[in-house]
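Only one protein chain is missing; all other protein chains are in place.
By written order: A and B. Residues from 1 in each chain.
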Amino acid sequence: MTEIKNAHFTTLQGAYDTELMEATLRIRRWDPDTQRARFDTFTVTVPVTASVLDALDAIKDTRDGTLAYRKSCRMAVCGSCGMRIDGGAALACKTPMKKFVDAGHTITVSPMGNLPVIKDLVVDMAPFWEKIRAVKPYLDTRDEDVPDTEWRVAPEHHDMIHKESLCILCGCCVSECNSMESDPDFLGPAALAKAYRFVGDARDTDTRERLRDLNGAHGIWDCTRCYFCNQRCPKGVDPRDAIAKLGAESFKEGFVRDEGARHAKVFVDSTYKGGYLRETELVPKTIGPVNAVKDIPFALQLARAGKVPNPLSPHKAKDNDEVKRLWKLLEKEAKGAERPRALHPDAVREG
Amino acid sequence: MIRHDVIVLGAGCAGMRAAIEAKRRGVDVAVISKLHPTRSHSGAAEGGINAALGNATEDSSDSHAFDTIKGSDYLGDQDAIEVFAQEAPNDIYELEHMGAIFTRAADGKLAQRPFGAAGAPRTVYSADITGHVLIHVLYEQLVKHDVKVYEEFFATQVVVDEGRCAGVIAWDTKKGGLHAIEANHVILATGGVGRMYYGTTNAFACTGDGMSLAWRAGVPLKDMEFLQFHPTTLKSNGVLITEGCRGEGGYLRNKDGDRFMVGDAPNAMELASRDVVSRAEWKEIADGRGVDGCVLLDLTHLGWKKIKSRLPGSRELAIDYAGVDPIETPIPVRPGAHYMMGGVDCDLWGETIVPGLWAAGEVACVSIHGANRLGGNSLMETIVFGRRAGQAAAERVLEQGDTGARIEPGVLADEDRRIAGILNNDQGERPGVLREELAKTMYDKAGVYRTEAALAECREKVVDLRERAKTLKLDDHGSVFNTDLTNALELISLLECADCLVTSALARKESRGAHSRLDHTERDDETWLKHTLNWCDDGEVRLDYRPVTITKHQPLARSY
Partner (left out) sequence: MQERYAYYPGCLASLSQKELDSSTRAIAQKLDIELVEMPSVTCCGAGDIHEAKPDYYLHISARILGQAEQMGCETILTICNVCTLNLRQANKALQEDPALLNRINDNLKEVGAATYQGGVDVRHLLWEVSEGNGYEAFKGIAVKSLEGLKVAPFYGCQILRPSKILGFENPDSPQSLERLISACGAEPIDYPAKVKCCGFPIVLAREDVALGELVQPLEQAVEAGADVIVTPCPLCHLSLDAWQRKAADFAGKELGIPILHLAQLLGAAAGIEESELKFKRHVTRLSPEVKAKLQMPSVIGTEA
């Protein structure tokens, strides 16, 4: 047989060479049949480049095939493998094992929080999807006037929703949301970030209705600002910031009736009036005079400790006229500012 | 018995586009997917989606078609490619109207960038996360149209009843148990099969299930030997670093710092067609000029501004999975199995030879990509042909109504027994062991460069593995979320697809596109300008051939 030129090209030598290490994981198991939890600890040999997900695969392949978890892309884009690693949600595929191995630390892996557990590390995502669906998560444009080509959108307008558009719906934010833990009906960081993605989209025409819905119960103003979502998000979405932006849009559109919005207004008004927060106005203006009256026993408690400042002579800052002028200047600017709008190509051609 | 007019199997871009189209046309459509839709691998696509919009420079769908035909090394069916290129622009505009967030030029129009082997910059993109943007906009439309999804259902059989497709039998992963879901039409949109190979860009889920299901149901697979290796994947886990990095001006260097592409593609250099680049790299590494089994993708001259704005995803991947910041350090990369040009034989509406069974997207082989695919064409294919399949199936429903095909109780019972046999088995080898053996064998012996001897050894191993896979040891015999079972079923699909690939590769004694034979280095149009077909003869691969459709462009020598 004639010798084939470059026959050695078929195989890359050392294609699988890699340094190995021993990794130990303590995993919370949940058995759906017995409805019982337990912890299993495994030590497996994995490449030094291994992620937590790779370690789980090694365990499932070689030690215990009953271990259940979700996975797919292994590159932090599909959002399947959200789970708690040492108590905080993260993507298993984006968490390297090496730093734990180097520190001699056994990680504890458990399912994401705030969602029911189906088996081991698999949670029921149905409540999560429901909340996403609840914010009308699709674009609403002027349907009677759809252009033949693309809507014209200035790059800086799309930039406004850039972070929110990165969301991979992994659930890590929801897992750690302190408000949702206390109130499971809270829409939550993922749904609210998704909502801002549309409120802030220059092509969407349903802004007012969206904001009206989001200003209701379990919406924007239920966020406790714990910032766990920003901290845990593996993609830099910053859901808390999106919620704040929804609050700003609500103010712009005049949705200021919710207690949370009224609470914010006291801070704004206080800086104008005297610089400092007028604490004594906070309660009645937030929860309304009737509820404030109901809370008088509570207020008396505070008063006894000397915690109720004199409402008649509020603490005033020096030179606060600057602030008054500043406020007026900015309000004037804001009145003139137009909401970012996508342009119809016909309008561009004519204009 | 559950019944729908149309079932779409798979919920990536092609599947969702098909389902949305069918729903819009008023038929009862349901999607079955082994993953939640947004988890599908379409979401990992990075670089962009091609259409001759002419936003960046002058362009035409003729030019797009020609580039695709030449890129396919003349194995693509030209009538289908012409339709593809003509319909692409409207499909892009429609995606934008749906809400897709694309990168914009200063004038607010869709930006377009250069991509491999394209005559004009026609790749519409969203930084380097285009697939993510598309999968989310399509999911949003799925929600808007309130399309029913059987989520985390694993299809085990496409049922054919008296020659007609009757529906799907699927395992409910969340609760356990098989369900027969009848339909007048089934559209396969299950994606690719990269996991046959050790070094692959593909997700764990890309295991060729739909290809196997079609093959077993009597549809031939076509051109399976043409598996594209993407030039820039990471060694640690195969993750894709987008062609966009080269599109924005990145260089490929060997261990001496040389831009070695000058040897194989002096004009296009790093932006030559993927098969050309992968071969050049593989050769560089095999010949000892690599660095730790890789070549270097150098972006350091692009500057941090460009990298942070245009390629932020790639930067993050390089940091997370290769431990380097591309602003300062070149990224070590090597070729990885990326895209199956071959697949389920179908026409340009997605129809297969089995009435009622359709295919669209990577699972299908129309053929748009022939022997090699251009970057940016795969995403476009999912949209154009997903839409067309959805439309055609819906129109067929409105014309014909109930096809009369049924899933007989006996069929479901037989399938139940088959699955139970796998589920309850605790003898033999673990699926993971066989999966790794297959993957390494394929990467070593059926990779970028192939020889008769290597392919023959490979085939022997695949046949052996197929035999051993008849007895897979499961640890999990339970019903709830049993991924030990689904892993086993996926392994069987991988092996069947691998058998088709290697058998076809052995037979094709020429080099064309992504199929590169060291013992037959030239393209041989006289003998081999034809598609390979793989029929399933009782589980064995039977080879057959079919001519390529040529309209305007006679095959020419292909160089970049």
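One rule holds in what follows: a residue touches a chain if its C-beta (ideal position, glycine included) is under 8 Å from a C-beta of that chain, and two chains touch if they have at least 3 such contacts.
Predicted model only: the values in this text are computed from it and were never measured.
Student: Let's see if you follow the contact definition: name the visible chains touching the chain that is missing.
Tutor: Contacts of the omitted chain with visible chains: A.
Student: Taking the full complex into account, find the residue in A:I4, A:A23, A:M160 or A:A264 that is in contact with the omitted chain.
Tutor: The single option touching the absent chain is A:A264.
Student: Which listed residue (A:V48, A:A154, A:L277 or A:L343) would be found touching the missing chain in the intact complex?
Tutor: With A:V48, A:A154, A:L277 or A:L343 as choices, the missing chain is touched by A:L277.
Student: Which is it among A:D124, A:E181 or A:D213 that touches the chain not included here?
Tutor: Reading the full complex, the residue touching the unseen chain is A:E181.
Student: Using the touch definition up top, pick the residue from A:G79, A:G200, A:P234 or A:G247 that touches the left-out chain.
Tutor: Selected residue, touching the omitted chain: A:G247.
Student: When the complex is taken as a whole, what residues of chain A touch the one chain not shown?
Tutor: 86-88, 178-179, 181-183, 186, 221-228, 230-231, 238, 240, 243-245, 247-248, 251, 258-268, 270-271, 275-277, 279, 282-283, 286-287, 298, 301-302, 304-309, 315, 317-320, 322-323, 325-327, 329-330, 334
Definition applied: only the chains that are shown with their structure count from here on.
Student: Using mean C-alpha positions as chain centres, tell me how far chain A is from chain B in Å, no decimals.
Tutor: Computed from C-alpha means, the inter-chain centre distance equals 32 Å.
Student: So in the complex, which bits of chain A are touching chain B?
Tutor: Going by the criterion above, the answer is residues 4-18, 32-33, 47, 49, 51, 54, 57, 60-62, 64-66, 68-80, 94, 96, 118-120, 122, 125, 129, 132-133, 137-139, 141, 146-155, 158, 161, 165-166, 168-169, 198, 201, 203-204, 342-343, 348.
Student: In the complex formed with chain A, which residues of chain B make contact?
Tutor: These residues of chain B touch chain A: 35-36, 38-41, 43-44, 53, 92-93, 96-99, 101-110, 129, 131-133, 136-137, 140-141, 143-144, 174, 198-199, 203-205, 236-237, 239-240, 282-283, 285-287, 293, 313, 316-317, 320-321, 323, 334, 430-433, 440, 443-445, 447-451, 453-454, 474-476, 478, 480-484, 518-519.
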